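Here you go, one structure.
Removed: one protein chain of the complex. Kept in place: all other protein chains.
Let's turn to chain A:
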Amino acid sequence: MKLIQLTVNGRRYDVPVDDDELLLDVLRDKIGAYSVREGCGVGACGACTVLVGGTSVSSCLARAVRYDGAELTTADGLPEDDAVVTAFVESRAMQCGYCIPGFVLMAHELLAENPQPDREQIVAHLEGNICRCGTYQEICRAVEVAAERRARA
(Lines give C-alpha, C1' and ligand atoms only; values in the text may rest on other atoms or scores of the structure.)
Protein backbone atom coordinates (compact mmCIF):
# COMPACT_ATOMS: atom_id res chain seq x y z
CA MET A 1 0.00 0.00 0.00
CA LYS A 2 1.13 3.52 -0.81
CA LEU A 3 -0.49 6.72 0.36
CA ILE A 4 -1.32 8.98 -2.56
CA GLN A 5 -2.93 12.37 -2.72
CA LEU A 6 -5.75 13.06 -5.17
CA THR A 7 -7.68 16.27 -5.61
CA VAL A 8 -11.11 15.28 -6.88
CA ASN A 9 -13.50 18.07 -7.86
CA GLY A 10 -11.53 20.52 -5.76
CA ARG A 11 -11.44 18.37 -2.62
CA ARG A 12 -8.26 16.74 -1.38
CA TYR A 13 -8.12 13.06 -0.50
CA ASP A 14 -5.25 11.06 0.97
CA VAL A 15 -5.89 7.47 -0.07
CA PRO A 16 -3.92 4.29 0.48
CA VAL A 17 -3.70 2.30 -2.76
CA ASP A 18 -2.14 -0.92 -3.99
CA ASP A 19 0.28 -0.76 -6.92
CA ASP A 20 -2.17 -2.36 -9.30
CA GLU A 21 -5.35 -0.64 -8.12
CA LEU A 22 -7.20 1.12 -10.90
CA LEU A 23 -8.14 4.78 -10.69
CA LEU A 24 -11.71 3.70 -11.54
CA ASP A 25 -11.96 1.52 -8.41
CA VAL A 26 -10.31 4.10 -6.15
CA LEU A 27 -12.70 6.82 -7.33
CA ARG A 28 -15.77 4.65 -6.81
CA ASP A 29 -14.87 2.59 -3.73
CA LYS A 30 -12.65 4.96 -1.76
CA ILE A 31 -13.88 8.40 -2.80
CA GLY A 32 -17.49 7.74 -3.74
CA ALA A 33 -17.42 9.33 -7.20
CA TYR A 34 -20.14 7.07 -8.61
CA SER A 35 -20.54 8.94 -11.89
CA VAL A 36 -17.34 7.17 -12.96
CA ARG A 37 -18.50 3.80 -14.29
CA GLU A 38 -17.06 0.68 -15.72
CA GLY A 39 -18.32 -0.27 -19.17
CA CYS A 40 -16.04 -2.24 -21.46
CA GLY A 41 -12.98 -2.23 -19.19
CA VAL A 42 -10.61 -1.77 -22.15
CA GLY A 43 -10.76 1.96 -22.88
CA ALA A 44 -13.16 1.64 -25.78
CA CYS A 45 -16.50 2.85 -24.34
CA GLY A 46 -15.74 5.98 -22.30
CA ALA A 47 -18.06 5.28 -19.34
CA CYS A 48 -15.08 5.52 -16.94
CA THR A 49 -13.79 8.83 -18.33
CA VAL A 50 -12.25 11.32 -15.89
CA LEU A 51 -10.42 14.55 -16.62
CA VAL A 52 -6.89 14.75 -15.23
CA GLY A 53 -5.81 18.37 -15.33
CA GLY A 54 -8.43 18.83 -18.06
CA THR A 55 -7.25 15.86 -20.17
CA SER A 56 -9.50 12.85 -20.64
CA VAL A 57 -8.30 9.53 -19.28
CA SER A 58 -9.89 6.06 -19.24
CA SER A 59 -9.76 5.36 -15.51
CA CYS A 60 -10.29 1.63 -16.18
CA LEU A 61 -6.78 1.45 -17.70
CA ALA A 62 -5.10 3.86 -15.27
CA ARG A 63 -3.20 2.77 -12.17
CA ALA A 64 -4.08 5.13 -9.32
CA VAL A 65 -0.49 5.12 -7.99
CA ARG A 66 0.62 6.95 -11.15
CA TYR A 67 -1.77 9.83 -10.43
CA ASP A 68 -0.32 10.90 -7.07
CA GLY A 69 -0.82 14.67 -6.77
CA ALA A 70 -3.21 14.88 -9.74
CA GLU A 71 -6.26 17.13 -10.00
CA LEU A 72 -9.25 15.21 -11.25
CA THR A 73 -12.68 16.22 -12.43
CA THR A 74 -15.56 13.76 -12.54
CA ALA A 75 -19.08 14.52 -13.75
CA ASP A 76 -20.35 14.66 -10.13
CA GLY A 77 -18.11 17.68 -9.64
CA LEU A 78 -19.71 19.79 -12.36
CA PRO A 79 -22.05 22.57 -11.18
CA GLU A 80 -25.83 22.22 -11.64
CA ASP A 81 -25.85 24.99 -14.23
CA ASP A 82 -22.90 23.61 -16.19
CA ALA A 83 -23.37 24.59 -19.84
CA VAL A 84 -22.69 21.07 -21.15
CA VAL A 85 -24.89 19.32 -18.57
CA THR A 86 -27.85 21.65 -19.15
CA ALA A 87 -27.44 21.30 -22.93
CA PHE A 88 -27.55 17.49 -22.55
CA VAL A 89 -30.70 17.69 -20.40
CA GLU A 90 -32.48 20.12 -22.70
CA SER A 91 -31.47 18.21 -25.84
CA ARG A 92 -32.77 14.99 -24.23
CA ALA A 93 -29.42 13.48 -25.04
CA MET A 94 -29.88 10.40 -22.88
CA GLN A 95 -32.10 7.49 -22.07
CA CYS A 96 -30.63 5.32 -19.33
CA GLY A 97 -27.80 7.77 -18.68
CA TYR A 98 -25.08 5.25 -17.84
CA CYS A 99 -22.66 6.58 -20.47
CA ILE A 100 -23.53 10.26 -20.14
CA PRO A 101 -20.91 11.36 -17.54
CA GLY A 102 -18.23 10.17 -19.97
CA PHE A 103 -19.78 11.99 -22.92
CA VAL A 104 -20.14 15.18 -20.85
CA LEU A 105 -16.47 15.13 -19.81
CA MET A 106 -15.28 14.40 -23.36
CA ALA A 107 -17.42 17.34 -24.52
CA HIS A 108 -15.74 19.55 -21.89
CA GLU A 109 -12.30 18.54 -23.12
CA LEU A 110 -13.30 19.21 -26.73
CA LEU A 111 -14.81 22.64 -26.01
CA ALA A 112 -11.76 23.68 -23.98
CA GLU A 113 -9.51 22.85 -26.97
CA ASN A 114 -11.89 23.97 -29.69
CA PRO A 115 -14.74 26.23 -28.53
CA GLN A 116 -16.59 26.12 -31.88
CA PRO A 117 -16.30 22.56 -33.20
CA ASP A 118 -18.17 21.52 -36.31
CA ARG A 119 -20.17 18.29 -36.44
CA GLU A 120 -17.25 16.31 -37.87
CA GLN A 121 -14.93 17.46 -35.07
CA ILE A 122 -17.55 16.60 -32.45
CA VAL A 123 -17.93 13.09 -33.87
CA ALA A 124 -14.14 12.66 -34.07
CA HIS A 125 -13.70 13.62 -30.42
CA LEU A 126 -16.58 11.51 -29.09
CA GLU A 127 -15.90 8.48 -31.28
CA GLY A 128 -14.44 6.55 -28.37
CA ASN A 129 -17.65 6.77 -26.34
CA ILE A 130 -20.46 4.29 -26.69
CA CYS A 131 -24.15 4.89 -25.92
CA ARG A 132 -26.11 1.64 -26.05
CA CYS A 133 -29.42 3.54 -26.08
CA GLY A 134 -28.20 5.14 -29.31
CA THR A 135 -28.83 8.81 -28.55
CA TYR A 136 -25.86 9.88 -30.65
CA GLN A 137 -27.75 12.47 -32.73
CA GLU A 138 -29.04 14.17 -29.58
CA ILE A 139 -25.60 14.00 -27.97
CA CYS A 140 -23.97 15.73 -30.95
CA ARG A 141 -26.73 18.33 -30.90
CA ALA A 142 -26.20 18.88 -27.16
CA VAL A 143 -22.50 19.59 -27.74
CA GLU A 144 -23.41 22.12 -30.45
CA VAL A 145 -25.93 23.77 -28.10
CA ALA A 146 -23.33 23.94 -25.32
CA ALA A 147 -20.80 25.50 -27.71
CA GLU A 148 -23.31 28.12 -28.89
CA ARG A 149 -24.28 28.94 -25.32
CA ARG A 150 -20.71 29.26 -24.13
CA ALA A 151 -19.96 31.57 -27.06
CA ARG A 152 -22.83 33.85 -26.03
CA ALA A 153 -22.06 33.78 -22.31
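Please note the rule applied: a contact is a pair of C-beta atoms (placed from the backbone, for glycine too) under 8 Å apart; a residue touches a chain by one contact, two chains touch by 3 or more; residues count from 1.
Keep in mind that, in the parts below, contacts and distances are computed from a predicted model.
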Per UniProt, the name of the complex member that is left out, chosen from "Methylmalonyl-CoA mutase", "Cell division protein FtsX", "Branched-chain amino acid transport system permease protein" or "Molybdopterin dehydrogenase": "Molybdopterin dehydrogenase"
Hidden-chain contact residue, picked from the options A:62, A:84 or A:131: A:62
Hidden partner chain, touching residue among A:35, A:49, A:91 or A:135: A:49
Hidden-chain contact residue, picked from the options A:106, A:131 or A:145: A:106
Chain A, residues in touch with the chain not shown (by the definition above): 19-20, 22, 41-44, 46, 49, 55-58, 60-63, 65-66, 106, 109, 124-125, 127-129
